[in-house]
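Read through the structure below, which is laid out as structure tokens, and then see the notes.
Missing here is one protein chain; the remaining ones are kept as they sit in the complex.
Up next is subunit A:
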Amino acid sequence: MLTALIILWPALAALLVLLVKGDGARKIAFGAALVELVLGVWAWINFVPNASTQFLLNEPWIANAGIMFKVGIDGISLLMVLLTVFLVPLIILSTAKHRYEKPSSFYALILFMQTGLLGVFTALDAFVFYFFWEVALIPIYFIAGMWGGENRVRVTFKFFIYTVFGSLFMLAAFVYLYFQTPGTHSSEEVAFYQLVLDAGTQSWLFWFLFIAFAIKMPVFPFHTWQPDTYTTAPAAGTMLLSGIMLKMGIYGALRWLLPVVPLGVSQWANVVLVLAIIGIIYGAIIAIRQQDMKRLVAFSSISHVGLIAAGLFTLNHHGLQGAMIQMLSHGVNVVGMFFIIDIIQSRTGTREIAAMGGITQNTPFLSVTFLVLLLGTVALPLTNGFVGEFLLLMGVYQYNAWMGAVAGLTIILGAVYMLRMFQRVMFGEKNEITQGFTDLTFNEKAVLVPLVVMVFWIGLHPNTFLTISEPAVLKLLDVIKR
């Protein structure tokens, strides 16, 4: 029941928010998101740290077809749920200074999307998963399309068509798998895990499923929608896309690809790893050349996701656990980075790196938080990024030492583009644009402080989170190696 409540609460709150006019919408949405945070933490407190799926809800959905509305939370799901319920209130709070047209629709869509995201992270039936997968997409399409920047219609439409196109393949694969299950057919996760399919079938099923997840992450060469969409979307939309939605792809691969078609995965893992590593280098190199801060972080996100994807497909313990912890870290860091870019843009009216300079001189608080998040992103020891990237690189290294070595370049290249941006934007002489730059307001601090706390929490004591997912990941590895 708790899972159902966690999924449904944001959608109900969204309906409530729709009724409110003006500024009240944001406050109610924020309150609802805080309630959701409490629910998430409540689930964490009551969660028994083992490999089982807890807070299970299993109701007939399409009874005659054997399709159940089955949702529940295991260690892997819990981490994603916690990430979602932690980030959404901060994202809502981060919009405080924006005066969006039709605020009630805007915040209702954010909450509605949260329902979709949480449904994806807790679904234990393939069709329930697909259902929520698309439910999460519709609101973000409208958020990016209605409140975005220039070219938004074209860019968001490309994003929508691209992702729906990918997910249709996933749906086709699910239907195929459904008909392979014995008896009256079932689309439950466990039923899919028990399937024994020959290698040839698994081979094409792999691509049908992978393409959906690869587009969502996005993995090179399926990333072409990403930089434009991230740049065009309003700040809150970009945070939702990069902080949480991107994890849908990784989570999906972890839950619905690796254990379902293990033979297909072992057959194609090399190709995926090469693609992922190309993505790491490619994203980083293009990020170095960017002039627009938002675009720079967008490309850096491609690079970081490439490493997570690589770790995922090594199919070893370090790789998977690294992917889990790095999903949290990336979510925290990238939301922080996009928020800081939004702050800078709203004060200076531009995101051009070349136009800035000397911001540190007026803004001790901003400088410190920016630096902490940035160091987290470049994976400095003691920060969250280090734990994840270290485990991931260890996983890739175990898989293939050469690949590990190339993937390791991400740390060097990441430092290059991030520190270059920090240096140009924050240091140097003040100019007329950055002259009157003021430090963080209370609201902005309220967003950034929890993020900074998380950077250090995950960095200094990752075991809080690693132990949550550990049993579930080990169980998953057993299924994969069956």
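Here are a few things to note about the model shown:
Methods note: contacts are C-beta pairs under 8 Å (C-beta built on N, C-alpha and C of every residue); 3 or more make two chains touch, one makes a residue touch a chain; residues count from 1.
The criterion applied here is as follows: contacts and distances are computed from a predicted model.
The unshown chain of the complex is recorded in UniProt as "NADH-quinone oxidoreductase subunit N", chosen from "NADH-quinone oxidoreductase subunit N", "Monosaccharide ABC transporter ATP-binding protein (CUT2 family)", "Putrescine transport system permease protein" or "Xanthine dehydrogenase family protein subunit M". One of A:Val20, A:Leu56 or A:Leu168 touches the chain omitted from the figure, and that residue is A:Leu168. Contact between subunit A and the absent chain runs through residues 60-65, 127, 130-131, 133-135, 138, 142, 145-146, 152-153, 157, 160-161, 164-165, 168-169, 171-172, 175-176, 178-179.
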